[in-house]
Structure formats: C-alpha cells, structure tokens
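Take this structure first; my questions come after.
Note that this complex is displayed minus one protein chain, with the remaining chains in position.
Up next is subunit A:
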Amino acid sequence: MLSYPQDRTCPYQPSPGYRELGRSGPLHKVRLWDGSTIWMVTGHAAGRRLLADPRLSADRSRPDFPVVLPRFEAPIFKPIAIIGFDPPVHDVHRRMLAPDFSLKHVREMRDEVVELTGRLVDDMLRKGPPAELVEDFALPIPSMVISQLLGVPYEDHVFFEEKTVGLLQAKDAAGAEAAGQALWDYLDELISAKERTPGGGEGVLGRLAGRIDDRDLTREDLLRIALALLIGGHDTTSQMIALGVVTLLEHPDQLAAWRAAPPEALPAAVDELLRMVSVTDVSGVRVATEDIEIDGEVVRAGEGVLVSSSMTNRDPEVYEDPYTFDIHRAAGRGGAASGRQHLTFGFGIHQCLGQNLARMELEVAFSTLFDRIPGLRLATPAGELPARSGGTMQGVHRLPVEW
C-alpha cells in the first residue's frame, strides 16, 4: 500500500507515486504516518461527488477525523474555524464573511493591489538582480492584502509570516502548537484593542468585533476565524505566485502566449496555472459519517477520505493531455471541460472562501512581473530549488531569480 504523503519531484507535477496510483481507478486506500489508512481520491467525478456529499464531515474535533500529518494532532488545529466545522455553524460563520470576499468586493480592491505590486517591482528593479522572489514579491503581495482586509497591522508581518510557516510546516504537534499559540496570543490582543475601539476598528476583524453576541459569534469564534483567515490568506497564495512563476518560466511558449493574450483571456490562464500547480495538493479531507457507495467501492462510516487536487485536476476523463500546461485550454480543448473546473479550491460548501481574492492577486502578480521584467529567469534550475517536503502544501523556501 502506498504511504502518504509523497514528495513531488517536479514543482508543478504530482509525485510519481500518485500518478501510478491514479492509473488504477478513482479511489485508493493509502497508508498514513500513524499506520492508519485513508481513501485517496484521484478521480475528478468521484472527488466532486464526495466533497458535495453531506454524509462526509469536516469536523476536526471528531475522534475519527483522520490526522493526515503529525502536526495536525496539535490542539490548535482541532477546532479550526469554518474549514473544520459542519453546518449549521459553518454556514453561519461563512455568511458573516461572504460580503468581504465576494467577487464584487474583490474587484473593488484590484486597483490597490496593482499599485502595491508595482511598488514591489520598483524596489526589485532599484536593487537590481539577483532577487529572492518569495521575500521580495510573492509573499508581500498576499500578506499586505490580507492584513489590510482583516485590519491586522502589516508592521507585524515578519512575526505572523514566520509563525504561520512554523504552524503549517511543523515537524510535530508540539512545534505546531507553539507557533499557533503565539499567533493566538497576538490576535487575542489585537481583537481586545478592536473591542475597545468604538465601532470596532479597522477591517473585517474590526467589523466582526462589533458583532460578538455570544450566540452566533463568540469571542473565541472570532479568534479562531481570525487565525484561519490570517493563515489561509497568505501562505497558499504566496506559494502559488512562486510556483506559478516557475511554471511559466519553464514553459517559454506559454509565457509568450500569456504576454500575447488579451486581458479577458487572463482569468482562464490563471485557472490553468491553478490547475497545474495544485498548490495545496489536496482539495479536502473528510470523515464518512455513514457508509457511502461510490464507483463500486464502499467508504465505511468512520473512514477518512482525502481528495487529491493534483490528481483529480489531471483526470484524463476530464482533461485532454492532462499533464500539459496550456493557458488556452479553456477556449479550445475539452470545450465545457475547461481548465476552470479544477478542484484546486475544493468543492462543496467548503470551497475556498478566498478564491476570488487569490485569483485577482495572481493575475495582477504574473502580469505585472512579466510586463515590467521581461528578461526574468530562474537563477537556480527548477529541479534544484529548495522545495518544501513531507507535507501536502507545496512550495519553495527561496526562489532566486535574475534578469
């Protein structure tokens, strides 16, 4: 039985072990670090069906919820807000946040993101090559955007970025808990300050601090929501920017096609990049609350399910030449089966709250970068980049570039 997880050997393709597995059907049992087994879903249709099935629970506090990696044993992860709750609590909290993350609100934020991205490139050009693209570009964009949206002072970014990586990349539960606790204490103090401010103070957290009612939103709920949004808001997007740049630079024909594409073709191109990179590698983890029959298999009550985004995004039933990166996929090949139905943001009621924000940041980031620095190239060969290992969340520690 394949053990899970397996490291990628290419920054933008799923690990060879998963590719092998995917050839033998849509559902597979794989073995986790603690010896337990979990269903890994590699088929697109099965993944969609399962993630939309109310018989699967996302409740991290259930004793039978699968612990995919040792760090997820940390108590801080057990009641993680929104993503780790089932209805009705999930729906109540998600609705409170929906206005701030809606397509319309995100479109209003775009000009500011264009400006801030331009300033980062100005700084890179002023300093001259080489540059370290994670620290100089990929991380500050989502980090500034989420801190402003939430009302978290960006001056504290080194602290919350470091602790987020500490939490998400910890080798064990104790490491994750320590980093998570530091973030918790920080947000606790910040929310207290907002509570003292008439009208709640700035950002989404300020708005919600004024809505704490001990029923739909307790103070602890808000702290958990703040933690989830701060973590969810910058690490995923920054690594998607970094790996997206690598993917484009490794496909000069596609980079040329990106440059030649009219603005209205860029959203589909961003979605094709999201499909290829599948930066979280996973669309969702759940536990079955009843027996579920699917594709000739039975997922028993109490068994864990993990839907692979990198593999469902390469299901040959849905995508022609699934391993090929083609930014015009939506217009041509596959027709209705365009790149946009990828499961990179998940599916079902937990589909990513920040997806519109992430898409906008990505489009602005790639366009600005390749527009302003047309000669950009990797200073380290793609295969030798210091990549994250042993986890689900993909990424590089550093991305040296020159021009």
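Heads up, the rule we're going with is that a residue touches a chain if its C-beta (ideal position, glycine included) is under 8 Å from a C-beta of that chain, and two chains touch if they have at least 3 such contacts; residues count from 1.
In this text, contacts and distances are computed from a predicted model.
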Among "Spermidine/putrescine transport system permease protein", "Ferredoxin", "ABC transporter ATP-binding protein" or "Ubiquinol-cytochrome c reductase cytochrome b subunit", the UniProt name of the subunit that does not appear here: "Ferredoxin"
Selected from A:Cys10, A:Ile349 or A:Ala382 as touching the chain missing from the view: A:Ile349
Residue of A:Gly17, A:Gly175 or A:Pro267 touching the missing chain in the full complex: A:Pro267
Among A:Ala52, A:Leu125, A:Ala174 or A:Ala256, the residue in touch with the chain that has been omitted: A:Ala52
Residue of A:Arg8, A:His28, A:Arg60 or A:Arg94 in touch with the missing chain, whole complex considered: A:Arg94
Among A:Ser36, A:Ser61, A:Ser102 or A:Ser389, residue touching the chain not depicted: A:Ser102
Absent chain, residues of subunit A that touch it: 51-52, 91, 94-95, 98-99, 101-105, 267, 336, 340-341, 345-349, 351-353, 355-356
